[in-house]
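The structure appears below as structure tokens.
As you look at this complex, bear in mind that one protein chain is not there, while each of the others sits in place.
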Amino acid sequence: MSSPGAASLVVEDLVAGYGEVRALNDVTITASAASITAVLGANGAGKTTLLRAISGMVRPRSGRILLDGADRAGRSPEDMARAGIAHVPEGQGVIPELTVEENLRLGTMSWPGMARRRSDRGAALAEAYERFPVLADRRRKLAGTLSGGERQMLVIARALIARPRVLLLDEPSLGLAPKVMRQVMDTVVRLSKESGITVVLVEQNARAALAIADHGVVLNLGRVVATADAKSLAADVALRHHYLGF
Amino acid sequence: MSMRAPLLRILGAAVAAAVIVVILSIKLNAFRDYQIAEIAVYVIAIAGLTVLTGLSGQISLGNGAFMAIGAYITALMLAHLGWPFVAVLVVAGLASAATGAIVGVAAARLRGPYLAGVTLMLGVALPFLAYVYPSTLGGDQGLNVVYTQPAFLGANFPLTRWQAWISSAVALVVLVLLANLGRSRVGRNWRAVRDDEVAAALAGINVAQARVLAFVVSAACAGLAGALLAIITALVAPGAFTITLSIALLTGAVIGGLGTLLGAIWGSLVIVLVPVYATDVATSHGLSTTVASNIPVAAYGVVLILVMLIFPQGIQGGVLWLLRLLGISAARPSHEASTADAMPSAGETPARPHEKEGTQ
Partner (left out) sequence: MVEFLQFTLSGISFGMIYAAIALSLVLIWRGTRLLNFAQGGMAMFTTYIGIEVIYHTGSYWAGFVCALAAGVVLGTVAQLAVIRPAQGKPELNAVIITIGLLVLLEGLAGIFYGGQFRSFPAAFSVTGLHVGSTALGISRFDVFVAAAVLVTTLLLAVGFRYTTAGLRMRAAAFNATVARLSGIRVARVITVGWALAGLLGALAGVLVSPSTFLYPNSMDTIFVFGFTAAVIGGLDSPLGAVIGGLLLGVALSYAGGYLGSQVTALVALGILVVVLMIRPAGIFSGAQVRQV
């Protein structure tokens, strides 16, 4: 587990893309420690690429990614994970061929060697089962048998076991029924406040995201077009219409 | 329209090459003539393989089997039917082509490692037919090949020189035909299928047909090569057609420059001349023949790896690079789509990431 306490995440002038395409153009975002930041925008705005650049899946062309002040841009995903960044990609996250418990154990893989004692592992799993009783019931079942909402729970539970300092969530509510989606969002908020994790949340459902976020950033075509606290963004009707569709 | 100019160029190059071969065959001794014939044989086989793997993106580790078919048919026909060699050559080519069609159809849905594995299995298994039918096919000892040179040459004309001539002639004809094929719509279809099958299908190309055709062409070339090999070595036996042969063909194609016809020539020169040279050098330094003959083999392995990692365009790529460096050659004539040019991709062999799964 990484050192306790959330970290601030600052992305400075990030340029990243795929081949010829520049998906992110000089993007600067600040997520203060233990806050929830919503990253919003239409499809293709670059939200997913942003998270991928932060977690190391995509190598940025230029710019800095500061975790508590230390630049980590260009590191591999494994290194980012071990530095305390947990990324839950869109639609992925659960390995269906593994059991629920095995998926949870993946969360311990980013712990520094010293901490990975059996007792610590057991304690972390027990904690997760307490928080998410649904998972406790299914612990030996293959993750592929879980419903959509249950999988999201599993994914978040696993991410939390990793004791991350920053949690990147990419469309956690995708494909979920509204009631389940609310549950997921509530869980995110609760855990962020309880465990003091910095959360960066990418969501199509801007309304729901802004309802739980402290701060919001709007991307359009790879650039930041608005950054403000969540309430102001939600109140800005013109902005909402133009970039967020509601 | 401007198809004639490159065609003239190709024919001119072929004529020039023919003249060179004739001169060399007269000036050099019988063993060298034999080597010229051997090189020509490999040129034919490797050219067929390089078209299959380099242009249409299908890897075959079993072309030695097609050579075996051509060789054995030649041996059998010469021994039992007494046909003129030209006719035998045609039949050998057709028989191999037909086998190639069967293999191509069976393999039409296979990709990458699956295709390589199946063709490898073909290369391993087919020679065993000689053991299953030992009376017809000669078993382990093989069959002797009865070939007499044409009477009009006269009694004093060396057999080896004649064999060098006909092998080279067939090689040049094959190269010219393949060059034209590569520059035609067929060749363009092959490249399109190699680079992006889905896009090719959407563009209206019959992908399966293109792939099978590539196999047919490749097998025909190998069959012709096998037929010629039969008469220049005067013996066909299963031991000459193991997967070592198939891998040697691939090695030649890759080292020479995958997908290029000139690469087939470089590759053949390497495959035929290097082992002899290396063995001479090694034995003169006191190494045993076993060691000496295996040094080139180990070297091929290293070169294959290095070529794939560092310099995928092989010798032909190096030649072009040198020519460009010296300012002799202009910018890459990619629009001509000739198989004599280096491959269009930037230093990578053509098989693309879409070939993820082994089968469709």
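Should a chain be cited, it is by its letter among A and B, assigned in written order, with residues numbered from 1 in that chain.
Keep in mind that, in the parts below, contacts are C-beta pairs under 8 Å (C-beta built on N, C-alpha and C of every residue); 3 or more make two chains touch, one makes a residue touch a chain.
Please read these numbers as outputs of a predicted model, since none were measured by experiment.
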Chain not shown: contacting residue from B:I59, B:A164 or B:V319: B:I59
Residue in contact with the excluded chain [from A:T37, A:S55, A:S173 or A:T187]: A:S55
Residue in contact with the excluded chain [from A:V100, A:A162 or A:L239]: A:A162
Those residues of subunit B which, in the complete complex, touch the missing chain: 53, 57, 59, 61, 106, 109-110, 112-114, 116-118, 120-122, 124-126, 128-129, 131-132, 242-244, 247, 250-251, 254, 290-291, 293-305, 308-309, 312, 348-353, 355-356, 358-359
Missing-partner contacts on subunit A, residue numbers: 55, 57, 76-78, 81-82, 86-87, 89, 92-98, 102, 105-107, 109-111, 116, 142, 144, 158, 162
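Going forward, only the chains that are shown with their structure count from here on.
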Where subunit A and subunit B are represented by their mean Cα positions, the distance between them in whole Å: 55
